[in-house]
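Every protein chain except one is present and positioned as in the full complex.
Presenting chain A:
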Amino acid sequence: MMKGGLGGGSKKEGKMRIRAFPMTMDERYVENIWSLLKSAIQEIQKKNNSGLSFEELYRNAYTMVLHKHGERLYNGLREVVTHHLESKVRQDVLASLNNNFLQTLNQAWNDHQTSMVMIRDILMYMDRVYVQQNNVDNVYNLGLIIFRDQVVRYGGIRDHLRHILLEMVVRERKGEVADKLSVRAACQMLMVLGIDSRAVYEEDFERPFLSQSAEFYRSESQRFLGENSASVYIKKVEARINEESERAKHYLDESTEQRIVAVVEEELIQKHMKTIVEMENSGVVHMLKCQKTDDLHCMYKLLGRVSDGLRTMASCVSAHLREEGKALVNVDESGANALNFVQSLLDLKDRYDTFLVKSFVNDPIFKKMISSDFEYFLNLNLKSPEYLSLFIDDKLKKGVKGMTEQDIELVLDKTMVLFRFLQEKDIFERYYKQHLAKRLLLNKSVSDDSEKNMISKLKTECGCQFTSKLEGMFKDMSISNMLMEDFKNHIQTSGTSLCGVDLSVRVLTTGFWPTQSPATCTLPLAPRNAFEVFRRFYLAKHSGRQLTLQPGLGSADLSAIFYGPRREESELKEKSDGPSSSTSSTSANGPRKHIISVSTYQMCILMLFNTRDRLTYDDIMNETDIPKKDLDRALQSLAMGKPTQRVLVKSPKGKDILPSSIFAVNDSFTSKLHRVKIQTVAAKGESEPERKETRSKVDEDRKHEIEAAIVRIMKARKTMQHNVLVSEVTEQLKSRFLPSPVIIKKRIEGLIEREYLARTPEDRKVYTYVA
């Protein structure tokens, strides 16, 4: 822009004649320019712009603004546009209220946009200069505002627009056809009319839309619920959500999608989730019972959309799981079978793990809940630790049918998962030791490797303290083997006689093995002497040690000759099919030789019959000194088992063993096998008094463990407040068992009395370690 720097007037000087720019325009001139522009604008509005010269109009507008008449131009523009929209456009739209309304409105809108663009182009200079300087709306936006206020938001039009749009939605939801494109155009128009915000769209359409939708879905929910099926409900909800989502994305405005979906979620899911989850015969419980993993997954996805949805579902699952678990665990005494007990729990865990993976996509909420439920009901039954140990025992023994090594490995890993849930792990340890001892001593382990594998699994879970004794047991076994080698050499070189006894000794370190109640019995002469030889040999090597014979754990092979007639020929014929593995004497009437495998107690009993034909129960008890419980078991196995096991006969016949019962050798004893193993009547699990004894031993041990923990902690920290000490102790011991605060307090008092701890004089709630 050139300034008329030289002021008015011209200088008639030299070659260059600078004509000053006329600074003032007279009113008429301005008026003319404006008229020109005005009629041009009107022509544009009438869509008659083809005959106009852009350049000329632009120049005129430019001139006006330059001469400081921008305001007049601006106001004039506003007037023209307003007038046109008011008197023409609006009227047209109103006329179409009941006939093609949307199309008419959309058309008007498009026309308006088109003409405003052209008008803006013409008035561009004003936009850039006047508008900027005076901080008013630019031409295009001004047009929008006027259109909005004069047309779209004009009373009847506004209401009708809203009404029509909402009606379209209603129709669509019913499945009827609606003019989607018009709807979309109208929504886009509203969005644009908000200029820099979505306020117009929101107020004029979205808000009423959402509120209407809410009502709609409120009644929909009742309809759905009426179907009385949770799986049907959730499928319908899913369908509706998809539908609304699509509609918003394609036919309304995209930004509405989130909001409408939220409305659906609120009305269909949030408000009724409890009802759905708990629906009889179709809700979560039903789905769990019938293994409907897919339905559960669908519900999971749906409920995941609302806050607390998953928690509602999880607590329903949890309650049901606890019911199932409790039912499995509360088997009554007589019916309880350790193997079934554990297996059923493993099966339950498998089922729920499947749900976790397939339906709940490993969601941590559900994972945690399943774990805590298992922990809850597993510990309801106080015998769980024992049963778990028996189950593992069964899998580690020889003769497990139908499982490969890998199968067993897998099962043991799963059992470890259950083990983790046990609260009284120290009781498990006690039983595991007992069962392991039996396996080792009676040579029942399927393999050393699988035993060691199991121990390392336990070590990983519980640390070395747990497993060090178990490992000690293994060491004892291998040391004993080496010891026997040495012993054999010793016998050979020294030529000592073992009285015809082939002796095999295993030396057990007392601390490692489960404590046996001290038992003695009177051994027959030969084994007794043989053992003496060994004892002397051992103590010569290890003076200062003490050896105590454990008759409850040993076994013996006896060679026996039966002189009587065989059992019934016919009986025998039925039983022998296929090649017989026996190498017994073939002569029908000659004496039969067998090797009988028995326990130590049974050996003591049987050898009495070398010198006597018949003995009463009392006789046997007096001569052998075997504890009553064991004596009964031993005699039952020898005299009252299967016919192929009955080495002794009892009279009178009957189930009871009385002090007066008479026992004699069964001369008719017959067996296909040369070597007969006498099965001891198996004790599955402990009897009640044994269990009580175990428990009291465990309680004793726990007292010591608690005290050790207290001393350990106090020694390190020197002083500690009561509550802090109690929680530290609980924390340290929780991998073994859960001590109650009262018990810990009692142990603290015990330690105070024995002067390991004292209360500080200033605060009796704070303890201090007494060095």
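The rule we apply is simple: a contact is a pair of C-beta atoms (placed from the backbone, for glycine too) under 8 Å apart; a residue touches a chain by one contact, two chains touch by 3 or more; residues count from 1.
What we mean here is this: contacts and distances are computed from a predicted model.
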The complex lacks one chain in this depiction; which UniProt name from "Guanine nucleotide binding protein (G protein), beta 5a", "Defective in cullin neddylation protein", "26S proteasome non-ATPase regulatory subunit 4" or "Aspartate aminotransferase" does that chain carry?
"Defective in cullin neddylation protein"
Using the document's contact rule, name the residues of chain A that touch the chain not shown here.
722-723, 742, 745-746, 749, 752-753, 759, 764-765
